[in-house]
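The structure's right below; bear with me while I get my questions together.
Of the protein chains in this complex, all but one are displayed in their positions.
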Amino acid sequence: MSDEEESFFGTKSDTLAEEIDDLKKKETSQLELVWKRFKRNKLALLGAGIILSLIFVAIFAPFIAPYDPLQTHPDRIREDPSREHLLGTDQVGRDTLSRLIFGTRIALFIGLLIVAVSGSIGVTLGLIAGTYGGWVDEIIMRTVDTFLSFPVLIFALAISVALGTGLYPVIIATGLIIWTEFARVTRGEVLSIKKETYIESAMAIGEKKGNIILRYFLPNILPSIVVVATIQMPAALLYSATLNFLGIGAQPPVPSWGQMVRRGSEFMQFYPYLALFASLAIVITVLGFNFIGDGLRDALDPVRGGS
Amino acid sequence: MLRVGGVDPARRHLGRFATPEMIAAFEARHGLDVPLHMQYLNWITGLFRGDLGISIRYGTPVIELLSARVGLTFQLMGLAVIISVVFGITSGLIGALKHNTWVDYMTTVQALIWQSTPSFVLAVLLMLVFSYHLNWFPIGGYEGIYWLILPAFAIGLRMQAIIARLTRSSMLSVMNKDYIKTAKTKGLSRRVVILKHGLRNALIPVMTVIAMRLPWIFGGAMITEQIFNIPGMGRLILEGALARDFILVQSTVMFITIIAVTGNLLADIAYTYVDPRIDLVESSEEVER
Partner (left out) sequence: MASNVGSPLLEIKDLELEFITEEGIVKALDGINITVKKGEIHGLIGETGCGKSVTSLATLGLLDNNARIRGGEILYRGINLLKLDENTLRKKIRGNEISMIFQNPSTSLNPVYNIGNQVRESILLYQTKDKMEASRLVLSELDRVKLPDPEDISTKYPHELSGGMKQRVMIAMMLACKSNLLIADEPTTALDVSIQAQFLKVLEELKESEDLSILYITHDMAVVSEICDVVTVMYGGQIAETAPVDVLFKNPSHPYAKGLIYSVPGVMQSIEDFETIPGTVPRLINPPTGCRFHPRCEVCR
């Protein structure tokens, strides 16, 4: 007479929940391993440092910026960097440094929203595809393939023709196109969880699929989603900056880096500083996320012949 | 598809003072006076006839606008591809051969930097340095192929980063294969082993990637044309989009899609050529993976 139940599944634990628990424990130790590997990567740490500082800047912008970003000084147009204006002023006399600082808010905000939108779409589709399988999966995967080959910029542009040139249409437009990676990864995770536990059998027995998704899949795939989100940030930032540059998205006088580059390029022949500093802001931010993203990818899959 | 915005194009274009007759005439001219689904039908049939509608912004047939500029954009894209291939494969190869040394590290970092620079930033910076400061290149406009070189670099430098990374990793995995051992055993020179046996195999996935990225290159062309003031197709669609000239944009988008599909097709075909193991029927499954 043993205490262990010989259930139909032949497992020792008597509930599915326990199995999920075991899985979670295994994953936590895996997580620690990944974290250790990540920490070893110097570039990744640098990236993390950059991004954390940027987040700090974004949050505390009003306290850090020396001037009001919207305040114009008609008598100080396009001044070279000086002690009063560390990075110079723009074409209507606004302090570039302050604009860049507030621009951080805009950039990160837009980036996050885009990632949120694409994440929602992608994760939902991925969950459905993975959980239901069969022809639902097929259809969703075909859609992924189609969207994958879309030239993002062009379609974002096209969509904004329809929706307008404001901020939110741009976010939605971009989000509508870059969700594929989320879907792919989520689906993969779901499939591997399905393989490792007996969820498949539970589903066969009749637990409502919706329940299963919410209670079991979602919490376990959360870390992967975070990882994909981090990796997608650079793309989101690049597209939003480009669209801003083209005049779509954040409208002046809201300080967006892309738009600042645009303005700056118009007169960069004799005043290069605006374009230069705004460009640097963009590159450093994206680079930071790219470093982290690369570090994460290497930490998760160190078999790659990477440096 | 693009109509969802619902803004009345006639009003917008003609302005506030448009009279009903003007609006009617406008609508008739652009084929907007029939219900939506009819418009779509007209457009599709028009496609086959070569009639892509009349641009709202320019007032001239779209097809004319497009054909005037297609060549230019293709030249630009072609140049960009050449640049990215030359630089990308070379640095990828070097990175693979000097694997895990500081040269390799530099290549990776350099690739990351290019990947983090948006096209427009790159274009602007290139213009700043090479056109304004160094005066090596003209500032904008188009009068010959030389005017396309700097813009092509703006696109190509980013693309080469992707190619470099792919070449590097592909090369590394190829060099571990048995047939490289065989080649060495035969006593072939290092150069032959690397180039003839190694690179040839390593480049197979690279080619596919290039073909698939064609639409992306077009996107880059779009921006570069805008910045460098080149009258190409990219700029056309951009301005069309900004002016909400959806007739123009519609057709151009269609065109791009065709390019994308052709790119895919080319990739499949090239793949068959390059890798004798694949035959055409299998390859479509391969690429879909």
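Should a chain be cited, it is by its letter among A and B, assigned in written order, with residues numbered from 1 in that chain.
The definition used in the following text is that a residue touches a chain if its C-beta (ideal position, glycine included) is under 8 Å from a C-beta of that chain, and two chains touch if they have at least 3 such contacts.
Values in this document were obtained by computation on a predicted structure and should not be read as measured data.
In terms of the touch definition stated at the top, the absent chain reaches B within the entire complex. Summary of contacts with the chain left out: across B:149, B:188, B:209 or B:270, the touching residue is B:188. From the options B:73, B:169, B:201 or B:252, the residue with contact to the chain not on display is B:201. By the touch definition given at the top, chain B reaches the unshown chain through residues 177-179, 181-190, 197, 200-201, 204, 274-277.
Criterion: only the chains that are shown with their structure count from here on.
Note on chain placement: the centre of chain A and the centre of chain B lie 24 Å apart, centres being C-alpha means. For chain B in complex with chain A, the touching residues are 1-5, 99-100, 104-105, 108-109, 112-113, 115-121, 124-125, 127-128, 132, 169, 172-173, 212, 215-216, 218-219, 222-223, 226-227, 237-238, 240-242, 244, 246, 249, 253, 256, 260, 264, 288. On chain A, the positions that touch chain B within their shared complex are 43, 145, 149-155, 157-158, 160-165, 234, 238, 241-242, 245-248, 258, 261-262, 264-265, 268-269, 272, 275-276, 279, 282-283, 286-287, 290-291, 294, 304-307.
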